[in-house]
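Dropping a structure here in structure tokens format, bear with me for questions.
In this view, the complex is presented without one of its protein chains, the others remaining in place.
Think of it as A, B, C and D in the order they're written, each chain with its own count starting at 1.
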Amino acid sequence: MYEDALIPKLGVVTQIRVETPDVKTFRVVGADGKKPFVHIPGQCAMLSIPGVGEALFSITSSPTVEEYIEFSIKKCGCVTDWLHSMEPGQNVTIRGPYGNGFPVDTDFVGKDLLFVAGGIGLAPLHSVINYCRAHREKYGQIDVVYGSRSMGDLVDYKEILDDWMKEDGINVHLTIDNPQPEWDGHVGFVPNYVTELKPDISKTVVMCGPPVMIKFTLAGLMDLGFDRKNIYTTLELRMKCAIGRCGRCNIGSKFVCKDGPVFRFDELDELPNEY
Amino acid sequence: MQVDKNWTPTIVAFCCNWCSYAGADLSGNNRLSYPANVKIIRIPCSCRLNPMFILRAFQRGADGVILCGCHPGDCHYTTGNYYARRRMTLLFSMLDYLGIEKERTRVEWVSAAEGAKFAATMNEFVEAVTALGENKRLEDFRCKQ
Amino acid sequence: MQAVIKKKAIELLESGTVNRVLGWKAGEFFYDLTPAVFTTPEQIEKDFVYSVFSGANMSKYLIDESKKEGKVAAFIKPCDGYSFVQLQKEHRIVRENIYAVGLACDGMCDMREIREAGIKGVTSVEEDGETLKIGTIYGEKTMAKKDALLERCVHCKSKKVVDCDEMIGENGEENRDCGRFDEVEKLEAMSPDERFAFWRSQLSRCIRCNACREVCPACSCVKCVFDNPNSGIAQKAAASDFEENNFHIIRAFHVAGRCTDCGECSRVCPEHIPLHLLNRKFIKDMNELYGFYQAGADFESKPPVMNYTTGDAEPSIVYARGGDK
Amino acid sequence: MKKISKAKIDELFKAISAKETLYIPVDDSEGQAAFIPYAEGLKMSEDLNTVRSAKDLFFPQVESLVNFKMDGKHIEIIDAATEKKPFVIFGVRACDARSFDILDRVFYYAEPKDSFYIERRDKSTVVTLACNAPEETCFCGAFGIDPAEPAGDVSAWQDGESFFFKANTEKGEALLAGLPLEDAADDAADKVKEDIRKITAMLPLKDLDLSKFGPGKTQELFNDPAWATLSESCLGCGTCTFVCPTCQCFDIRDFDGGKEIRRYRCWDSCMYSDFTQMSAGQPRPTQKERFRQRFMHKLVYYPDMHEGLFSCVGCGRCLRKCPIHMNIVKVIKTIGEEK
Partner (left out) sequence: MQRIGVFVCWCGSNIAATVDVEAVADALSKEPGVVFATNYQYMCSKSGQDMIREKIKELGLTGVVICSCSPRMHEATFRKTCESAGLNPYMVEIANIREQVSWVHKDKAVGTEKAIILGRAAIAKVQLNTPLIAGQTPVTKRALVIGGGIAGIQTALDIADAGFPVDIVEKNPTIGGKMAQLDKTFPTLDCAACILTPKMVDAGQNENIRILSYSEIEDVKGYIGNFDVKIRRKARYVDEEKCTGCGTCMEKCPMKKVPNEFNMGLDNRTAIYIPFAQAVPKVATIDANYCLKLNTGKCGICSKVCLADAVDYEQKDEILEEKYGAIVVATGFNPISLEKFDEFAYSQSPDVVSSLEFERLMNAAGPTGGTLLRPSDKTHPHTIVFVQCVGSRCDASAEKGKEYCSKICCMYTAKHAMLTREKYPDTEVYVFYIDVRTPGKGFDEFYRRAVEQYNVHYIKGMVGKVVPEGGKLKVQASDLLDNRQIHIDADMVVLAAAIEPDKSARPLATKLTASMDTNDFFTEAHPKLRPVESPTAGIFLSGTCQGPKDIPETVAQAGAAASKVISLLVKDNLVGNPCVAKPDELMCNGCSSCEKVCPYGAITYEDKPFRGPNRTTLIRRVAVVNPAVCQGCGACTVACPSGAMDLLGFSNRQIMAEVDAICK
């Protein structure tokens, strides 16, 4: 078999979990039944269905999981539609991991971490949060602010309730956009909730979510006096190769696929505003 | 041209729902046989046939494409086959201009009562295409094994 | 001519008739004029050029320009004029926002013809009657202007500007005897094998750069079927012979009856594929089978592919025409 | 240095093509030069350069990556790569020879490596040819390229009577070793070089000033208002990209042929509106952003990533082929002019 980074490996989807009406989590192993590769939290992989297309997804499972990798995927195009319609046992092709990932073993060590996520934006953070939970001793306090349109749109809700919220040293703050009869938690948009919580400016912040959420949360954090050096986010642009060659995902001289997808805001400030 | 004795062409027949598809059914009702390599695709009217479909068929391995519709003047939608007639005339002329065998494409008007004509037309068309051999000029190598 | 046009452009700007002028802007060399929008008399004085290299058909730019604030002045050569009218018929341009100045034209030159005549490293050109005096880094060369003309000008079908607000120069007449179908006839006279070989040798050079499509005033679709992932036939590069043929056949078919034969597709093709011969084949067939039709010659007529008569020729007429197998 | 009389050039071509495929520039029926495999009777083009650059031979417009077979839930991955045979390209100009360096940094040296490209590069021998008659559109000098001293595995020169050859690499030496060549003095081509340099000194674009461009200029140039006017008439076609020897963007697509699904990559252009289109948005929504991307990449981003090397070689193809005559020289002069 010819070897090239663009030639994928075979994978098998062994489990599909319905998270929300439009998000499913797919568990993938290699053709040999083992975990296809080792990754760093925040990295991505290319999944494809031959004839339908190839697309980049962030890996949602923590590197600490030894058996498989997982992807939480929202239905929003032809590849995702196809993935959503398939059943366990289906082959897919996979290549990766790609990107830089979060500095979990360097910059994050010893820091208080604040994770801010909106909707499907939890997917890339899920991997980091679980990694940090697994290496709890390396980090300070962990806060998670997570919001969605409604209760039904909260990804990983069960895990958050059963595991995260029951754990010491991790505070989860959930919010939904509009009131719902079954909901007794916070109601309101994520950026406002973050400001309401008045996080300490020494925290390292990791954000992922829709562009408006990022924009207003960032503004809120700036008002609180945060340093842009301590705020991270992950970006998404159109990609074909995911290895810095096809020429699509550059922002100025940086490729999102290779130099990203994780960027600090002070790094982004140096780049042209084209993302 | 060398023709493999066992080779049979793939023929796609686009038939309008109102006349020709019914004509094809009638040739079935009357047990008038025609070669099995003719496969019919039902379209509402001959004017639904986009030249893209014809080229697509050749790309995917068809050796002949035939369009059957109501006789001019009898279109269920009054004017559909008149448009189809102009479009196909121009398309066939263009294919011929590109050096693609003009015998591979054909338009035939078959009414719902002309079961015999349908069968005869198909027999004759299959024969003509068989004589031409495989479609090489509009094939796509990626659709072959 | 250039002086008159520049004067007119400045006059239109200064009188407030228009707030900008679509024209040709000087480049690095005498021949590389770029379509540009001029907003001040100073810009026009400095950079506006009208010469035998102002061949570009600018009517397609009017699709966007005519939808902007205020009126734009456009200079319309006869062949551009057909596209200009055709685009109006297709409701693609807002006529009220355009001040159209018709230009009498006696042919535009093609740099490619000059280069193919073996003249290299050109730096200047001077029109001396029917001769072009061409300065090059390898010394001065001369060439008859008629040999340097664009293909479409050699077979100029009309010198008539169909629709304009005023003319510079005398408006001319249609010339149906321009011989533009001679090449098509030559091909028709060949055997199918020869024709196939001819078109393979041409179309196999296609690099699918889409220049023909992007420059074509009839190809003004919001999104081309070949770019639309949902069309089922989207393609980016011709990955097989079939796709080369398919693209050019479908493109010619989509513009059939709307193509004014402006010849831009062939002018811009980096591989010099005679694409106009495909469009002209359709035009010739339509003329012969359904009566003479010139797209963009009027505001009312229906293109032959969107029309019919009960007595039209049957498709089998094709078997009777063209060369034998 | 070696030489061969011009009358015997066919013998040389025959000798090379007897061993491996030899590509030479040949005029086609419409007078367009292209690199095609040598066969007896083919004459080398008189044109300075081919319409498409020599990059095609290493990075072809369409390249099969892998095939798949689908059967129910099962996918089979099938090798699509065919073994690449060694080949020689003859008559590559100095500009195109530089373009290989530029492409190498993306496909050859950067991790992960591109096996397809590397295999072709490794199996090829590049014979360059000095430019006796540069065109007015040439500006390779602006990038420090000397058309009288082309790089490549073998450099070649021609005068009225002979071709002269000098091997620059081991591969080049190996090629020359087996060929029917005569020995020549080391300075045999000096007269040719001198003539060429006389001409390059007269080229109209010889003084193209690139000082405004290069690494670290992103912030300075990105918001220049001139991008809007320069891109105004751009049609958004891919001509410049596809004739460019250094453009390397590609798309990866699947084609379901019914029997097998073929995954291939093909050239793409950052000038196309769908290049960066996502279902959620478009970071380069108008032609201005797409146009700017192409030139910023060549003049700023690429140099940023690759030690100041510009991703343009001054071959002049875009100057000749752009349907509306917008090109990198106009961009350099407009954006680069003192404000």
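Rule of thumb we're sticking to: contacts are C-beta pairs under 8 Å (C-beta built on N, C-alpha and C of every residue); 3 or more make two chains touch, one makes a residue touch a chain.
Only a predicted model underlies this, so the values are computations on that prediction, with no experimental measurement involved.
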item	value
Visible chains that the absent chain touches, using the contact criterion stated earlier	A, B, C, D
Which residue of C:90, C:147 or C:314 touches the chain not shown here	C:90
From D:41, D:72, D:160 or D:225, residue that would touch the chain that is not displayed	D:72
For chain B, the residues touching the chain missing from this view	10, 12, 17, 21-22, 24-29, 31-34, 36, 39-45, 47-53, 56-57, 60-62, 73-74, 76-80, 83, 87, 119, 143
Chain C residues touching the omitted chain (full complex)	67, 89-92, 218-225, 228, 230-233, 254-255, 258, 302-303, 305-307, 309
Missing-partner contacts on chain D, residue numbers	70-72, 256, 258-259, 282, 285-286
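Definition applied: only the chains that are shown with their structure count from here on.
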item	value
Length of the line joining the C-alpha centres of chain A and chain C, rounded to whole Å	51
Shared interface positions of chain B, touching two or more other chains	140, 142
Touching two or more other chains - residue numbers and ranges from chain A	none
Chain B contact footprint on chain C (complex, rising order)	184, 187-188, 192-200, 225, 233, 239-243, 245-246, 249-250, 252-253, 256, 278, 281-282, 285-286, 289-290, 304-310, 312-319, 321-322, 325
Complex contacts: residues of chain D adjacent to chain A	65-66, 68, 70, 73-75, 77, 79-81, 106-107, 110, 112-116, 218-219, 222-223, 248-252, 254, 256, 261, 263, 265, 268, 270, 275-281, 283-284, 289, 293, 296-297, 300-301, 304-305
Residues of chain C touching chain D in the complex	27-29, 31-37, 56, 61, 111, 116, 118, 120-123, 136-138, 201-202, 205, 207-211, 213-215, 227, 236-239, 264, 267-268, 270-274
